[in-house]
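To keep things clear, I will list the structure first and then write my remarks on it.
Heads up, one of the protein chains got dropped from this complex, but the rest are sitting where they should.
Right after this comes chain A.
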Amino acid sequence: MIEVSGLTKQYGSRTVVDDVSFALDPGTVTGFLGPNGAGKSTTMRMMTGLVPATAGTALVDGRPYRELPNPGAVVGTLLDASAVHPGRTGRTHLRLLASAIGVPASRVEEVLGLVGLEDAARRRIGGYSLGMRQRLGIAGALLADPPVLVFDEPANGLDPEGIRWMRDLLRGHAARGGTVLLSSHLLGEVEHTVDRLLVIGAGRVVADAPVADLLGADGTAVHAADPAALARALEAAGFHVQHGADGALVVPGADPGAVGAVAAAGGHVLTDLRPVQRGIEDLFFQLTAAA
């Protein structure tokens, strides 16, 4: 649905996005992560034609964004929730967008209901909270129910209930075959929402893989009634054993089945056995620190 190839942006001698390539497939939510200034927003703006690329291409349905006959019908975009005229009402703002996209005015009422802004629709946007502006921006992106959603930090200003609402929205969109690119600095939220992670550091893609692969098991943690005896048995079986917190034994590189088999063979009583998973925060810092 979206193919980005060799996208590069230079300001003078400074390269802010460097040869970024990726593809976004229907039915998936892709998390776009990176530290501040890593090039996420610039990449999204190049994808949507707002910032001219120094090199590379970004294609939506096989053609550049600028060449889409009616872009708003294909890509629902929320890049900056504050990019609205504070003097207009929420309803007027959406009606202007509806006219530009070519959807009936009645759709405005539908999306206002969808994002929970019916009661605020007659108020000027200048009086909206950041969370309400985010919802208004999401409403605008959903006007045409487009197959692709590109959201830059949509959770900013949303309360926990709003964040859960947005997660359901994005998961539901992907479940219906939609394509979602979600940039966020809320790592925990991303971990629970996305299928795939695209991590950018210093303008370069440093990871692009399914979440399960990137956060996959990295060893086994085991609690035993006699930890010292189990540790000796594991080392005798060729495993390297580390002593973790709360008396746990950590066996890097081993899956729980193998550890359990050693314990069973030696008659060791286990009280806990689980895979050790990397947290997204650890992964994020590991990947971006190297960039």
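Quick note on the criterion: a contact is a pair of C-beta atoms (placed from the backbone, for glycine too) under 8 Å apart; a residue touches a chain by one contact, two chains touch by 3 or more; residues count from 1.
Everything below uses one rule, namely that contacts and distances are computed from a predicted model.
Looking at the choices "Iron-sulfur cluster assembly protein", "ABC-2 type transport system permease protein", "Glutamyl-tRNA(Gln) amidotransferase subunit A" or "Spore germination protein YndE", the name in the UniProt record of the chain not drawn here is "ABC-2 type transport system permease protein".
The hidden chain makes contact, of the residues A:P104, A:G216, A:G247 or A:G279, with A:P104.
From the set A:G116, A:P210 or A:P275, the residue in touch with the chain omitted from the display is A:G116, counting the whole complex. Interface note: of A:G6, A:G37, A:P86 or A:G216, the residue touching the hidden chain in the full complex is A:P86. The chain that is not drawn here is touched, among residues A:L96, A:A202, A:L215 or A:A258, by A:L96.
Touch with the hidden chain on the side of chain A covers residues 45, 48-52, 65-66, 68-73, 77, 79-80, 82-88, 92, 96-97, 99-104, 107, 110-111, 113-116, 131, 135, 140, 142-145, 159, 161-162, 165, 168-169, 172-173, 176.
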